[in-house]
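Of the protein chains in this complex, one is absent; all others appear in place.
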Amino acid sequence: MLILHCPCCGVDAEETELHAGGEAHIKRFGPGSDDDQFHDYLFMRENPKGVHFERWQHANGCGKWFHAARCTATLEVFGTYRAQTTEPPKDIRDAITAKRPGWVWREFS
Amino acid sequence: MKHYSAFAVAREALRSHTGWERAWRSPEPKKRYDVIIVGAGGHGLATAYYLGKNYGIQNVAIIEKGWLGGGNTGRNTTIIRSNYLQDPSAAIYEKSRSLYEHLSQDLNYNLMFSPRGVIMLAQTHHEVRGYQRTAHANALQGVPTEWIGPQRVKELVPIINLEGPRYPVLGGLWQERGGTARHDAVAWGYARACSAMGMDIIQKCEVTGVRQENGRVTGVDTTKGAIECEKLGIVVAGHSGQLAEMAGFRLPLEAVALQALVSEPIKPCMDVVVMANTVHGYMSQSDKGEMVIGGGTDGFNNYTQRGSFHHIEETVRALVETFPMISRLKMLRQWGGIVDMTGDRSPILSKTPLGNCFINGGWGTGGFKAIPGSGWGMAQLMATGHSPLTEAFSLDRFKEGRFIDESVAAGVAH
Amino acid sequence: MSEPISALNGARYDGIATIEELGLQGMITLRGDLDEKGLAKAAAAATDQQMPGPRKAHVTDDSGLCWMSPDEVLVLVPYAEVEDKLAGMVKALGNSHALAVNVSDARAVFRVSGTHAREVVAKLAPVDLSDGAFKPGDFRRTRLAQVAAAFWMEEDGAFRIVCFRSVADYVFKLLKVAAQPGSEVGVL
C-alpha cells in the first residue's frame, strides 16, 4: 500500500485515494513528428528496476496531479513535487543522489 | 529418461522409491550452444522443447537466474482458455489449449490438465453483446465456445448468485474445453523432457550481458562465465526490459504486480472456472480443494512481487457477492508476481533490432495458458525466421498502429 | 412553483451515531487564484467568512468557505439565496479569470453526530480521525468506501459530509451499516 505526500493539499494519502498515471516528464509529439518520435511518446516507457519518476493524481482528494520519485525495487519514495514542470527539481535529484549515488534516468541524473 | 507410469510407481514402491532418477540434470554450462534461451519459466522451456522436438535443434541451453518455474509459471491462477476476440490471440491461445489437451502424454508427465470448462459471466447488456460478438468470432476462428443463459450458468455453477442486487447474471460465454492445469508441473514436465533431449538447464545462473558483433548476437555473459550462441531467445517475463537493455534495445513494456490468493481447502463445490469481469474477479477450485482467486493488476511499476492489499479487497468482495457461500471461508495465502504489460496488453513475440536475438514477453496477466502455443510459435520463429502464430505480435505493430486489443469485448486478458 | 426536494428528503438513522440528511444547502464551486484579493473579497462578501487555508473550513450555519484545492473553494450559502449570491459573486469577480457555478442540486449533505461519530466515519474513510489529528474546522476531501466525499468537523464529534446527489442513497446506507448497534470500536 503506497502512501504518498500530495504536494498540492498536504495530505499523506494512501493509495486508495490516488490514481496512478504512469511515467512522468514525457514530451508530447503531435502532427509533424516522425513515426519513431510518436511511437516512443505513446508507448516507449522507462521501466527501470530502481529510480523512477511517475505521475499520480490525488483523485479521491484535492484532484490535483503531482509527480513522485520512487524506487520500483524497494518502493522507497525520494520525494513528491508539482506536476507543472518538465524535469525533476534539484532538491528531488539531490535527495535521490544522497540515497542512490550514480543513479541515471533518461537524460536526468 | 525413465518412463513414468502406474507400473513404474508400483515397481519403485517395492524398493522404497530408491530407484527414481533425477527429473532433469543440473549441468555446468558448455562453452557454446546453437541456441540459448534466457529464462527457464514455462515459455522458455516450451520454446526449447519445441526447438528440439519440431526442428531437431537440441544443442540448447536454458539459463535461469533462480530456479526453473520459479517466476510467474508458479504464481498464476492456472486458467487455460482460448475464447479471445481478435484473430491473432484466438490463434495462439487455441493452439496452446489444444496442445495442453495431450501434453501430459506428450511429456510423459501428468500436468493434471483439467478441461473443466470456463465461463465468462456477462453482468451488463454491454457485456452480453461483447461476449455474443466473441462467440461469433470464435466460431469462425475454430475456437469452440458457446453463449449460455443464466439457468445453464446456474447448472454449471450451483454456488453462483444469479440475482446479485447490483449485477444480475445475464448469461455467459462458455468454453467447455477450457480449464486448468497444475502450473508447476508444466515447467517440470517441459524441463524433464528438455533435459532428456540433452539440453542443459542451468539454474542459479544470471545473465549479466549480451555479446554482439556487427549487429548480431554472439553469446551472453553470465555469473557462470561467458557462453557463446548462434541464436538467443529472451523469455524472462517481468525482467524483459532489463535483458533488452543488455542487448541494446528498448521494449514498450512496463512491469507491474499481479496478485492472487487461495482459500483454505474445502470439498469440491465448483467444477468450472468462472470469470466475472464486470466486478473484476475470477475463481476456480484446485484439486487440493482451495478456491483459487485472482483479479486485476496493481497500477504502478513494481518489482517487489508484493501488491497492495486493496486490490485483494476489491477482488474478494466481488467474489463474495458473486458466490455468497465463500463469505465464511478464509483466505489462506496471498501473493504477487511481476508481469510486463504492453501498450495494447497483448504479448510480443518478435525479432528484435539485434540480429538473431528474439524476444518473447509482455504476456501481462495471460501467460500461463499460452505456454505451449507460445513455445511452439517462438520455436518456429527462431528456427525458420517466420511463424504465422507470432507474426501479428511483432514489435513494429505499435509504430503502425496495428494493435491487438482484447479489452474491447468486455474481456480481460487473464 | 413546487418546493425543491433534496436527494433523501431528510432521512435519519439512530445507531451508535446519528445520521441525518440535511436537505438542500446552497453551494457554489469557485475556481480561481485563491490568493487573489478580488476573489477572496467576493467569497467573503457572499459568506462573511475569511478564505480558509488548506484542509480548513470556515462555516457557521449555512454559510461558509471550504478549501477544496489550491485553486478551488466551496462556497456555502443558504439554498434560497444561492442564485443572488452567485450573481453578486460573478459581478464582484468582474473579468478576472475565475469560474463560479451553482452546484447546490448536485450534492447531498449529511450530519453524523454522537459519541461514536468519529468511529463511524473512520470505518469508511482512510483518514486519521483521532481527536488529536482531526479538530473542529478541519476539512478533508477523501472517499467514503467507494465514492468520493468531503467532510468537515463542525463541532467536536459532529461531522458534515458532502457527496454527490446520485450516491446519496448509497452513502446513507453505508453510514447506517457503519453505525449499526454493537459496532462501537471504543478507541476514538
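Labels for the chains are A, B and C, by order of writing; each one numbers its residues from 1.
One rule holds in what follows: a residue touches a chain if its C-beta (ideal position, glycine included) is under 8 Å from a C-beta of that chain, and two chains touch if they have at least 3 such contacts.
To be clear about the criterion, contacts and distances are computed from a predicted model.
Peer 1: Can you work out the missing subunit's protein name as recorded in UniProt? Choose among "Sarcosine oxidase subunit alpha family protein", "Monovalent cation/H(+) antiporter subunit G", "Aldehyde dehydrogenase" or "4Fe-4S dicluster domain-containing protein".
Peer 2: Going by its UniProt entry, the chain not pictured is "Sarcosine oxidase subunit alpha family protein".
Peer 1: Write the list of subunit B residues that the hidden chain touches.
Peer 2: 4-6, 8-10, 12-13, 16-17, 20-26, 66-67, 69-70, 74, 87-88, 90-91, 95, 101-102, 104-105, 108-110, 112-116, 123-126, 129-130, 132-137, 139-142, 146-147, 158-159, 164-167, 179, 182, 184-185, 188-189, 203, 263-269, 279, 285, 287-289, 304, 306, 308-309, 312-313, 316-317, 319-321, 324-335, 388-389, 391, 399-403, 405, 407-409
Peer 1: Using the document's contact rule, name the residues of subunit C that touch the chain not shown here.
Peer 2: Counting only subunit C, the missing chain is touched by 1-2, 4-7, 24, 29, 31-32, 71, 97-99, 101-107, 119, 122-130, 133, 145-147, 164-170, 173-174, 177-178, 180-185, 187.
Peer 1: List the subunit A residues touching the unshown chain?
Peer 2: 1-3, 14, 21, 28-33, 35, 38, 42, 55, 57, 59, 63-65, 71, 74-77, 83-84, 99
We adopt the following convention: only the chains that are shown with their structure count from here on.
Peer 1: Give the residues of subunit A touching no fewer than two other chains, as numbers and ranges.
Peer 2: Correct list: 16.
Peer 1: Spell out the residues on subunit C that touch subunit A in their complex, using ranges where they run on.
Peer 2: The touching residues are 54-55, 68-70, 72, 126, 140-143, 148.
Peer 1: Over in the complex, which subunit A residues touch subunit B? Could you list them?
Peer 2: 1-2, 15-16, 19-20, 22, 35-36, 39, 42-45, 47-49, 52, 54, 70, 72-75
Peer 1: Note which residues of subunit A are touching subunit C in the complex, please.
Peer 2: 8-11, 14, 16-17, 59-64
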